[in-house]
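Yeah, one chain of the complex is gone here, protein chain that is, but the others are all in their spots.
Going by the order they are written in, the chains are A, B and C; count residues from 1 in each one.
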Amino acid sequence: MKEKINVTVWNEFRHEKRNPEIAEIYPEGIHGAIARYLGTLPGLEVRTATLDEPEHGLTDEVLKRTDVIIWWGHLHQGEVQDSVVDKVHRRILDGMGLIALHSSIGSKIFRRLMGTSCGLRWREMDERQRVWVTSPGHPIVEGFGAYFEIPHCEMYGEFFDIPQPDELVFISWFQGGEVFRSGCCFHRGRGRIFYFQPGHETLPIYHQKEVLIVIGNAVSWAAPISGLDKVERVSHFPDPIEKFSVEE
Amino acid sequence: MKEKINVTVWNEFRHEKRNPEIAEIYPEGIHGAIARYLGTLPGLEVRTATLDEPEHGLTDEVLKRTDVIIWWGHLHQGEVQDSVVDKVHRRILDGMGLIALHSSIGSKIFRRLMGTSCGLRWREMDERQRVWVTSPGHPIVEGFGAYFEIPHCEMYGEFFDIPQPDELVFISWFQGGEVFRSGCCFHRGRGRIFYFQPGHETLPIYHQKEVLIVIGNAVSWAAPISGLDKVERVSHFPDPIEKFSVEE
Amino acid sequence: MKEKINVTVWNEFRHEKRNPEIAEIYPEGIHGAIARYLGTLPGLEVRTATLDEPEHGLTDEVLKRTDVIIWWGHLHQGEVQDSVVDKVHRRILDGMGLIALHSSIGSKIFRRLMGTSCGLRWREMDERQRVWVTSPGHPIVEGFGAYFEIPHCEMYGEFFDIPQPDELVFISWFQGGEVFRSGCCFHRGRGRIFYFQPGHETLPIYHQKEVLIVIGNAVSWAAPISGLDKVERVSHFPDPIEKFSVEE
Partner (left out) sequence: MKEKINVTVWNEFRHEKRNPEIAEIYPEGIHGAIARYLGTLPGLEVRTATLDEPEHGLTDEVLKRTDVIIWWGHLHQGEVQDSVVDKVHRRILDGMGLIALHSSIGSKIFRRLMGTSCGLRWREMDERQRVWVTSPGHPIVEGFGAYFEIPHCEMYGEFFDIPQPDELVFISWFQGGEVFRSGCCFHRGRGRIFYFQPGHETLPIYHQKEVLIVIGNAVSWAAPISGLDKVERVSHFPDPIEKFSVEE
């Protein structure tokens, strides 16, 4: 494990600037709320980046220093440049962790990693959500009991078109009658990905303690191991390790 | 299960036209060799399609009628039009099976479905390969014992950069010292994908009985169930199924 | 695939004999209700067996002829003899399918196959259950849309202490606020196992069309492939396949 985990919290950061109601809930932006919490944890070095910065704030320099990236995208995911998505994708396959939040199922980077449509059922009626733990020994649920509740949520329901998660950590119950795989771990290349469904721009979900604890736990889980630069990617025509002669 | 499975065997079909040595091994093309075998099985309706046909032979009409597509790509995968890849991808998520052969790890469609680099180690020295069964009750290995051999192969070795397969059916041993996950099942959307590593254009591997039997078994396994058109994709703002009132 | 699938429906068959209310719902026993439905499907040969028969109706002869066993146990699971459990276990690892229903999570055979406690949360208040499909292309959900409902159920809730299923087919929503992984596929040895949670002795759930269709689909999915007798189990000191000399 590395000494220090470098985290970059990425956000579209458009809603918060355009909609006063949202700005009231997240005056520093959603990224600001998450970064503020993560800043209180030991062993993390936290920075933020947003869509409207040059290269969306994700320069080669920033990516190179990032161990775990947290992603919040929504209505403007189409504006993320493909060249930046390419670089983030490569960096994840090389070991950078990704925590994709809520509507980031529609982001270019998440869809590219999943290979599926990431389609689902959704509804915005401020109903109650109950998040049940389905992997009680998993590092991401450290400190949790059987479930936690989100008083008012945006509903995301099955069928959720993703590959079967490598580990399924949370399943949610919704007041309106749906269920959802709300916490999903994926391993891709040398990188680890956690999809975490709770969240919404018009609800104070990223101020809720349980939600922040999960994100913090996920950062530790997704951080790369050391020495990944030793690992070979593609090897064209390596010498055979064992000697052999080809028989007719 | 459907009455009849419609199979389309797709091939780049360039090697066979340009290289007399390859043409001698596969006078009808690799697609022709595979289609000829599949044509002997009951319950299959087999056609072929190739890169140089209009729309690569994969018109809307052809795709709509295809239950399982078999894919052989190699050096010219970059020439496959993105619009066709988009349509094949959508059709797989809607239920069409895909059997990706050998070097098709480099194809646009396979990489899009995997979300990873699909990188590996490879060597062309005609060494011996032994394909071990690791899921002995799986429909794809029906009729097989512990292993089968390929006398002369192109070596593909680990690390193979794919998501962990939903089911791992074969692991191979190579004379030169490597191992490889040679038979990998993936479920994506409503579709089933089988990656099968054995094969090479300059070796008669697609004339080998065991290899053809695996491909035939995989066609049955990958064929879509009926009634997939009933399944909802995305549902925007459906009415709640259960009535509820939002509490403060 | 075999020509004909031999199915044995096993039931404790005690409730139905002792409790007139239950006898009214299941006059032929739960096994009788399920067997009656399966008998209407083509390609199945259906018999039943119960706890109070000699060897619980599971003689060597019966087991040898059984391709798929359906299991319903509840309060008297401790009375199943270990020697019979041993034989059923071995036969499953050799390829026989198992469909474990509802309270069979407490059966000796299911716990032995899982290796975990199979503990859960449960409540009997006749609440509503909604069973959501999470693998829409899977053979077990052939014919289903997004979900089906059970008007009155016994609630089973998470955390459900099982190994992560090889394929997760259903997740349920309950009126009282819980969720549950209600349809779980496992591969063990050469055999396939489906756990299906809906059911209860005092509710007519095994008369409900959707529930019966799922059980019928699961029988087809769990039936063994042919030729499993060729597969080696343990091989002590086989000759090396490749010649080698040991270097110092």
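Going forward, a residue touches a chain if its C-beta (ideal position, glycine included) is under 8 Å from a C-beta of that chain, and two chains touch if they have at least 3 such contacts.
A quick note: this is a predicted structure, and the numbers were derived from the prediction, not measured.
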Across C:V7, C:V62, C:V80 or C:L113, the one contacting the chain not displayed is C:L113
The one of A:G29, A:G73, A:G189 or A:G216 in touch with the missing chain is A:G189
Touch with the missing chain holds, among A:L75, A:A146 or A:V246, for A:A146
Note that chain C touches the chain not displayed via residues 93, 112-117, 119-128, 151-152, 157, 159, 161, 163-164, 166, 175-178, 186-189, 231-238, 240-242, 244, 246-247
Where chain A meets the chain that is not shown, the residues are 1, 95, 130, 133, 135-139, 141-146, 166-167, 175, 187, 189-192, 224-228, 230-232, 235, 241-242
Contact residues on chain B toward the hidden chain run 121, 130, 132-136, 146-147, 157-160, 164, 167-168, 171-174, 177-179, 181
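What we mean here is this: only the chains that are shown with their structure count from here on.
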Cα centre of chain A to Cα centre of chain B, whole Å, reads 30
Per the C-alpha means, the centres of chain A and chain C lie apart by a whole-Å value of 36
Residues in chain A with touches to at least two other chains are numbered 121, 157, 159, 164, 177-178
